[in-house]
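Following: one structure in C-alpha cells, then a few remarks.
Excluded from the complex is one protein chain; the other protein chains are retained at their positions.
Showing chain A:
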Amino acid sequence: MELWNDMKLQINQQTYDVDVAEDTPLLWVIRDNLGLTGTKYGCGLAQCGACSVLVDGEVVRSCVMPAVSAVGKQITTIEAIEQDDVGKRVVQAWVNHQVPQCGYCQSGQVMAATALLKATPNPSRDEITAAISNLCRCGTYNAIDAAIDELAKPVGGNA
C-alpha cells in the first residue's frame, strides 16, 4: 500500500501532518496518530455511530472513511464541538437532560445531533428518527430524543 508521507488533515481548525497508508481509516488517525480519543471505536463497520465526526459539516462514521478521502476537508471532532454554536447548544441540552449513562456512544450521538440541526434547524420527529441511527447500549434513546426535541423547537416558538 502506498504511504502518504505528510498527509495534511485539517482537524478542529488545526493542520496535522500524518504519515499513514492512504487507506487507513480516519478513526485510527484521529485516535492513534493524533491522540484525540474523545471519538470512540465501536463496531468498526459503520453500524453503531460511536466514531462519528463531522467532515465539512456532515456527519461521517470515521471507522469507514479512508483518511485520504478527508484530505482538504474540515474535520471536527467532539473535542472542538463546543466551539461550534450549534454544537455548543447540543452539549448544553445533553447536560440539561442528563443524557449519558456509560457515555461511550455519546460523543457520536452529539456529532449526529449537531449535523442534523445544522442541516435542518427545526427537524420533525420523523426527520430526527431518520437521521439519528446511532446505537446506545444503555438505551438512552428517550433522553436523546428529549434533548433534540428541545433544540428542534423554533426559537421563541411553542411547538
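Here is the rule we use: contacts are C-beta pairs under 8 Å (C-beta built on N, C-alpha and C of every residue); 3 or more make two chains touch, one makes a residue touch a chain; residues count from 1.
What we mean here is this: contacts and distances are computed from a predicted model.
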Choices "Cytochrome c", "ATP synthase subunit b", "3-hydroxyacyl-CoA dehydrogenase family protein" or "ABC transporter permease" - which one is the UniProt name of the chain not shown: "Cytochrome c"
Chain not shown: contacting residue from A:Asp23, A:Asp56 or A:Glu150: A:Asp23
Residue in contact with the excluded chain [from A:Gln10, A:Asn33, A:Gln47 or A:Gln74]: A:Gln47
Residue of A:Gln14, A:Gln83 or A:Thr129 touching the missing chain in the full complex: A:Thr129
Interface with the undisplayed chain - residues on chain A: 1, 23-25, 45-47, 58, 60-61, 64-66, 68-69, 116, 119-120, 123-124, 126-131, 133
